[in-house]
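Removed from the display is one protein chain of the complex; every other protein chain stays in position.
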Amino acid sequence: MKLQKTAASAAVILALAATAACGGKEGSAGDKQGGKTDEKSLPKYDVAKSVDVGSPVLKKAQKRGKLIVGAKADQPYLGFQDQATKKYSGFDIEIAKMVAADLGFAAKDIKFETVDSGAREAAVRKGDVDLMIGTYTINPERKKQIDFAGPYYHAGASLLVRKDEKAITGPDTVKGKKVCSIVGSTPLQTIKEPKYGAKVTELAKYSDCVKQLVDGQVDAVTTDDAILKGYAADNPKKLQVVGETFSDEPYGVGLKKGDNALQKAVADALKAHQDNGDYKKAYEATLGKSGSKFQEPPALEEK
Amino acid sequence: MDVLLDNLELFREGFVGTLSLTATSALLALVLGLIIAGFRVSPVPPLRLFGTVWVTLLRNTPLTLLFLVAFFVVPQILFPGINSFLLAVVALGMYTSAYIAEALRSGINTVPMGQAEAARSIGMTFTQILRMIVLPQATRAALPPLSSFLIALTKNSAIAGAFNNVDLFNIQKTLSNEGYNILVIFLWITLGYLAITFTISGLFRLLERRMEVAR
Partner (left out) sequence: MSASVLYDAPGPKARARNVIYSVLGSLLVAGIVALILYRLYDKGEFEGAKWDIFNYSGIRENIIEGLFATLKVFAMAAALSLAFAVVLCVGRLSDHKLVRGAAGIFIELFRSIPLLITIFALWVGILDSLLPFSVSIKPMWALVLGLGIYNACVQAEVLRAGINSVPRGQREAAYAIGMRKTQVMATILMPQAIRAMMPTIISQLVVTLKDTSLGYIILFPELLQTARLIASNTTVNGDYPYVPTVIVIGSIYILLCLLLSALANWIERRGRRAKTGITPAKATPPAEAAHA
């Protein structure tokens, strides 16, 4: 019968597709923007030996032989996964590598797992990830559920618009415009307030927002300037960041509540690499290339 | 209990969101389903082919993929700046229309050939046959599956909530961000869905009873 023939041909096509998987071009697909990360100027981190700080989470990781780090996968220059090479790159990834080195894990012993914004607390609380390093703002609500080490970077909410956008120049000009961000994010709550009066669209991921911005479904995307600059640098023909920042977002390393030993070890690691210049080098090789000027790292508060 | 009372406004918004999305896409699905069912039983081959392709494609595509197309491809290719509620309605409506078309078609097929032949032999016209003989019986046969499909549609509307619509599923994220017990949040959300699905099955039971005939 007809359906059977369809099925047979379907099987053949699937088999062909499977065999076709072997071979093909190497490297990353799509636009080459001179490489998102300047691989050569990345600092090398010395891996500490036989670390013992009395942290249960770390003990488990050492037994496993891998440190599981939660990261973002869709934020160019911060936490980004190339879909052809499966490699993660960006500033947050470098922070993860320098912290891991001081905890006794070489870069190859880090297992990155993609965790989206809405799932971060759950992932840390449940122990799915040992550390969460992904544009993770330290705030009181989150501190009820997990602990932070940091801050290691200061970002602030800003606006991403299309290159040809004339009307939106900053947070004061978004009245009645459609502004996109992820569900429940703080800048979105701010911009919804009568003072700014934007109409909001809430999606699951920033990359979804960016896609809708390019398609003209929304007029602006709001979140931390570091993230937005990454998108703009990734797609300079179509996107730009406008306006002053209108909030303060200190990024920290999320970890399991109550593991003070780990918190201290991570904070120490951050401090050490900030002092020896790795931090600056890593910044210039990643986030710095998106147009964010280097700023001195903030003083560590959570340690 | 507090979760509901403290956030009554949010729950109301979510409930109305789910309800309006379900109602609008149900309407679209019924209209489209009727048209496609008409195509599938029509004597014109290209229309029949179109109906078959429509049903086969939509029934074998995950709804999630349809939403992906609706939200990220349709605005880019066809209608930039289109309202996202409308997109959700179109995706849900089209998906469900394929199932409804099949239910209607098999409803029509339950009517014995002899009845139509008898009707034609006493000189009834096509519209008369359709209105007085075929449709009443076909509707009766199609009602139970229709009710199930509309309930499925209600449940499927949650997938739109995962994209952009404010609905019962969507408010869950806002609430858990505020630190309420997830068990309680999900309890109330589930009750919201149950209220809608029970209303649908109740309505259809009423309809079935009204259309019932002694045989």
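Per-chain residue numbering starts at 1, and chain names A and B are given in the order in which the chains are listed.
In the analysis below, a residue touches a chain if its C-beta (ideal position, glycine included) is under 8 Å from a C-beta of that chain, and two chains touch if they have at least 3 such contacts.
Computed from a prediction, not measured in an experiment: that's the story for all the values here.
Looking at the whole complex, which of A:189, A:207 or A:276 touches the chain that is not displayed?
Of the candidates A:189, A:207 or A:276, A:207 is in touch with the missing chain.
Which residue among B:10, B:68, B:141 or B:207 touches the omitted chain?
Considering all chains, including the one not shown, the answer is B:68.
Please pick, from B:116, B:141 or B:207, the residue that touches the omitted chain in the full complex.
That would be B:116, which touches the missing chain.
Residues on chain A that touch the omitted chain in the whole complex?
1, 3-4, 6-7, 10-11, 13-14, 17-18, 20-31, 33, 73-74, 80-86, 114-116, 119, 122, 126-128, 204-205, 207-208, 210-211, 214, 234-238
With the missing chain put back, which residues of chain B would touch it? List them for me.
Within chain B, the residues that touch the unshown chain are 41, 43-47, 50, 56-57, 59-65, 68-69, 72-73, 76-78, 96, 99, 102, 106, 108-109, 111-113, 115-116, 120, 126, 129-130, 134, 144-145, 147-149, 151-159, 162, 169, 172, 176, 181-183, 186, 189-190, 193-194, 197.
The definition used in the following text is that only the chains that are shown with their structure count from here on.
Along chain B, where are the residues that touch chain A in the complex?
71-72, 75-76, 80-82, 84, 162-164, 166, 170, 173-174, 177-179
Under the touch definition given earlier, write down the residues of chain A that touch chain B in their complex.
118, 141, 144-145, 183-184, 201-204, 208, 211-212, 214-217
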